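The structure follows.
All protein chains but one are shown at their positions in the complex.
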Amino acid sequence: MVARPARRGGDVRAALTGYAFSAPYLILFLVFLALPILASLVLSFTDFSLGDLTAPLGAPFIGLQNYAKLFSDDNFRQAALNTAYFTVVGLIATTVLGLVAALGLNRALGRLRSVFRVGYYLPTVTSIVAIAVIWRFLLDPNFGLINGALKQIGISGPNWLGNPTLAMPCIIAMAVWRNLGNVMVLFLAGLQGIPEDVYEAARIDGATPWRELLRITLPMLRPTLLFVAVITSIGYLQLFEEPFIMTQGGPLNKTLSVSMYMYREGFSYFHLGYASSIGYVLFVVIAAVTALQFRLLRND
Amino acid sequence: MATTTTTAAKTAIAAGRTGGRESAALRRSLIYIGYTIGLVLVAGPFVWMVAGAFKTAPELHRIVPTFLPAEPTLDNFNTLFQKLNFPLYFLNSAVVAFFVVGANLLFCSMLGYALTKLHFPGRDKIFLLVMATLMVPSTVTLVPLFVLMSAIGLVNTYAGLILPFAAGPFGVFLMRQFIGSIPDDLIEAARIDGASELRIFRSVVMPLCGTPLATLGIFTFLASWNNFLWPLVVSTSERMYTLPVGVATFSIGQHSSDYGTLMAGSVLLVAPVLIVFLLLQRYFTQGIAMTGIKG
Partner (left out) sequence: MRSSARAINCLAVLALVLTACGTSSTSNTSSGPVTLTMWAMGDEGDKLPTSDAMQAFKKANPNITVNVTAIPWGVAHDKLVTAVAGRQTPDLSLMGTTWMGEFGKIGVLDQVPSSVSKSDFYSGAWDAVVVNGKAVGVPWYVDTRTLFYRTDLAQKAGINSAPQTWNDLMKLAQAYKASGSQYGIYLQSNDDQEWLPFLYSAGGDVMQNGKFTLDSQASVKSLTEWVKYFQQGLTPKSEAQGFDVTQTFTSGATPMFISGPWQISTLLKSDPQITGKWAVARVPKDQSSTSWAGGGDLAVFKNSQHRDAAWKLVQFLAQREQQISWFKTINDLPAVKAAWQDPALSGDQNLKVYGDQLTTTKAPPAIAEWTEIDKSINDWLEKASAGQVTPAQAAAGMQQAATSLHKP
């Protein structure tokens, strides 16, 4: 009887302490992350432009017009195609190569394993801006290392980033190069989680290494595979820095990505409403792709 | 007949065994060679960058490029430091990274503590809300954030560069995970001793969080140091450029084939990260094992 009110008082105090500890994070989180996500949706129904910044309340509401315009916009269609191309090819190449690298590293290389792991991981931690700048120099048709090396063996190399067919594959190659290590390290962690006795049992049954891979390793790696696929596609769908620095979206808009198109519409021409609708479509696509991957790769 | 067959079979088996050992050794060295070639491919662009940073302009524009600098020079770095404002960009990047890391360490562990060791209504909903934003791409918030920053006059300020990244969901996930594993008894004991929650947080919980804090700190530092799109938008004048914005801006336009300066700038951009990575790489492995999230 006596204890109760005291406890209730304690509850209030505990609750207040809880909120006090959460407050600094939550205020920043709500203002700078949660709210903008909602505001983005609202903005996408308006014709918000440069003049509206001084009087944001006056931005005209135009319903679904931005979205309607998106579907008849050739540039957006091109950007969506390019982004899909980049994501699909990049994702497959990164995952397969990362898995192969991890499998080899997991089995074969004793003491040198950590050297290779650190080495392969290196590009992942470095700035994409720096890497894009370096690769642009590597691929320079006249002064770059690649065409220089080709010249040594008598081949006149192509104009990599200036060629509409080659530019995107170059950007994909660079993305694979940069993310391979990260994916490999993730797979390595996943492989180390597979108990050794499962393999031993299989070996007693006379399984070949190939069957081991198909029957044991891959199924057991499913959660890792899911994780790799999700974070890699989220990252790839937001392609921006590489074309921004290496090609400016050209040649012939063949490397224009959705994020870049959004940036251009938003911050070159200040069609903020339209840019928001592009951003929101990208968001929905990312959410859908993630959900799809969960469906396909989830254990049962 | 029978004996010959068995002997033959035995020799065959023996041969097969040594052959197996040989082929295993061969396969092993092939794998080594393969991985070493891979390592060369990974390191190549970085070596090309460093070499380029020390080459003279005529050498960089030679029709058949040299790999290593023929006459090493510091000219490119001089250009960065004397003609361009690279020290300023470097300082801006460092200031922003410092505050972003500090804010994340403090605020994420506070929330992590509240979410696991304090009881209050709505606690689990808060966690779900935060986690729901973990996968939201930054492109979605770009435009409204700019509108917001413009409305409150924070465009082109340190606050404008820092605040959107001062409270990331990843840190909450990590800290909640770790603080949750600290035994409740430890905290209850301190409470019984009459310690305030702030004190418990400061002198009981935080000292135990060395590893996750280091991991979070490193990942946040990398993300902040390499961050590009938001700083590009919000730093309208050179005064507020961070290093990636400075390098990218320099690489577009009339200097786009000034590879020497660009490579020197890239060296400055990459070097701090590589140093942090190589010195502290055990935290990376732990961080990846714990969460798998990249920087």
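Which chain is which? They are A and B, in the order written, and residues in each are numbered from 1.
What we mean here is this: contacts are C-beta pairs under 8 Å (C-beta built on N, C-alpha and C of every residue); 3 or more make two chains touch, one makes a residue touch a chain.
All values reported here derive from a predicted model rather than from experimental measurement.
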item	value
Contact residue for the chain not shown (choose from A:Leu38, A:Ile155 or A:Ala201)	A:Leu38
Options A:Gly51, A:Gly193 or A:Pro209, residue touching the unrepresented chain	A:Gly51
Absent-chain interface as seen on chain A, which is shown	27, 30-31, 35, 38-39, 42-43, 45-46, 50-51, 53, 56-57, 59-61, 75, 136, 139-142, 159-164, 246-248, 250-253, 267-270
Touch residues of chain B, complete complex, unshown partner	61, 83, 144, 146-157, 159, 163, 233-234, 236-239, 249-250, 252-257
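Quick note on the criterion: only the chains that are shown with their structure count from here on.
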item	value
Averaged-CA centre spacing for the pair chain B and chain A, given as whole angstrom	14
Contacting residues of chain A [partner chain B, same complex]	11, 14-19, 21-22, 24-26, 28-29, 31-37, 39-40, 43, 48, 53, 56, 101, 104-105, 108-109, 112, 115-131, 133-138, 140, 142-145, 148, 151-152, 177, 180-182, 185-186, 189, 224, 227, 230-231, 234, 237-238, 240-241, 244-245, 248, 259, 262-263, 266-267, 272, 275-276, 279-280, 282-283, 286-287, 290
Chain A partner contacts - residues on chain B that touch it in the complex	27-28, 31-32, 34-35, 38-39, 41-46, 48-49, 52, 60-65, 67, 103, 106-108, 110-111, 113-115, 118-121, 123, 126, 129-130, 133, 135-148, 150-151, 163-164, 166-167, 169, 172, 197, 201, 222, 225-226, 228-229, 233, 243-244, 247-248, 251-252, 257, 259, 262-263, 265-266, 269-270, 273-274, 277-278, 281, 284-285, 288-289, 292-295
